[in-house]
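All protein chains but one are shown in place.
Right, subunit A next:
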Amino acid sequence: MPSRSYPMRDKFLEERLFLNRIVAAFITIAVLTSGLIVRLIYLQIVGHIHYATLAKENSIKIIPLVPTRGMIYDRRGRVLAENTQTFKLEITPDKIGDTPGNLNETLLRLQKLLNIPDEKIEQFHKLRARQKRFAPTTLLTNMSNDEMVKFAVVRPYFPGVDIKTHLVRNYPFKELSAHVVGYVGRINEKELKSLPIAEYGGSTYIGKLGIESSYEAILHGKTGYAEMETNVQARALKTLNEVDPIAGANLYLTLDMDLQKTAYDALDKFNGAVVAIEIKTGGVLVFASRPGFDPNPFVSGIGSAEYKALTSSDDQPLYNRALRGLYPPGSTVKPFIALAGLEYEAISKQTRLHCPGFYQLPNDKHRFRDWKKTGHGSVGMNEAITQSCDVYFYRLANLLGIERMHNFMQRMGFGEKTGIDLIGEKAGIYPSKDWKLKEKKQRWYPGETLITGIGQGFTLVTPLQLARATATLANKGSVVTPFLVDKIVAAAATTKGPETHKDNLNLNASNVSSIFSAMVNVVHGAGGTAKSIGHGINYQIAGKTGTAQVFNIKQGAKYNERSIGFKLHDHALFISFAPADNPQIAVAVIAEHGGHGGSVAAPIAAKVIKQFLGGNGENRNPP
């Protein structure tokens, strides 16, 4: 290639040079174009399926169609949980105008108009950050009529701000049903991970507690979906395919809200629990835990101050005492221990024992005291139960031994979950030698058998267990499994609640009737510990009082309830069933720090029984 200078133009050389360059340019163009073609072949033939799949995923979105949540009713069709239409104020930033200034100005004007606290504005900004500009963001939920009217008047001056209706879970009975029905709340991040996306993709709420949680799958219903063609902002353009959602089933509980209210009100100033079971079915009539709490704020998200007030309260309103409260059963175990004694033939109905006011094991100085310092004198089984003689049961326990007690009481349902259809139930403790070795790494002492015989020591029961054992006893050994959901009413079909197993303890009928008559004496006998409640009815109530120690009294010291604080008062307990000749209802009551089972707990149970059976003992609520 010539590169030296040429003083004169050489036209021929110049033309040849130029033609060379044209050829070079042509080759360059050909090579580069081939490069483009190779790349196109790679994209359109080799990668075609890959990119075609991506294109499809780009443009089709599945939009979940959320089903309406099932309602919850009590046994007489009173609404316990419903979906109420409420009004919320929504802002669509896209429609306000382009600049963030417009949005802030709108927010300021709204704040002035409706007295919106700064907290809500902050919450709005947080929510908005997660949303598309064209998607509405909620500023206020649950607008009052007053707020609605105020806004409606000036609405034309607020473009992009709208009132929308939406369904919110509402619990009309508030604290009265909270521990049974529970509540729904917003799905949190953790739940979101474990939930099936297909079912919960569009749902806002999920059952967090109680029936709402136990029956979540049934109440929630089946999510439908719409296949939508969408554009890049995920704005739906047209529906390609739609599968309707199936609404959640309605639940009818066995609960009777009238009785529930009676029980809750009767507990009055005491914290505690009342559980009543319909003996023939196992259906739970009363499931009261006091104090309750209003579940409604939990639905839309409870404020932190409000929540803190609930959790830090000494009364622990969020604690479900009926289901999870663990109490020493005290003397309420005596009918069961007595029955065990008869069943194992450790003692006979006629056996009489002397009660000097205390009991000592052979070769042991320790005195196990009776609640009655002077002693009950000579007592048979009937008097021992009627008067709640501790010494009789110390001796009986000694005769039975812990293993036989454990075996029998476990069959009555102590130390085991009842299997009620509520999540979170506690099993309680009924001790045995194995249990102590395993849990306490210690051997069992004979003295522990004695105190277990009067329901103290390691034994811990829930009010539900107590009611269930009472119901099983009243049912003459045919095991009662408590449940809350009676009917599940879906659009397609009505089904029964949970399956209950029908075990039978095969108790000796005459043994059972001895215990019955002793328990009737507790209420109707001359020396009965609960004789105050046996008036004004033409049927008999069978019961047993109990007093559970919260406070260990030193050997030789005297328990004086006036000298110690209320929180150290004993728990008052009462178990009962009625009518004694044809048991319909079993009730267990625990009044924390109530002091005496007979004077505090028994009247509460009596109110429930009398309301349920009426004065003449006719069951007003046939199953």
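Note that contacts are C-beta pairs under 8 Å (C-beta built on N, C-alpha and C of every residue); 3 or more make two chains touch, one makes a residue touch a chain; residues count from 1.
As a working rule, contacts and distances are computed from a predicted model.
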Of the listed "Rieske 2Fe-2S domain-containing protein", "Ubiquinone biosynthesis protein UbiU", "ABC transporter ATP-binding protein" or "Peptidoglycan glycosyltransferase MrdB", the name UniProt assigns to the chain that isn't shown is "Peptidoglycan glycosyltransferase MrdB"
Touch with the missing chain holds, among A:L19, A:A217 or A:L437, for A:L19
Against the hidden chain, subunit A presents residues 1-3, 5-10, 14, 17-19, 21-22, 24-26, 29, 32-33, 35-37, 39-41, 43-45, 47-48, 50-52, 54-56, 58-59, 229-233, 237
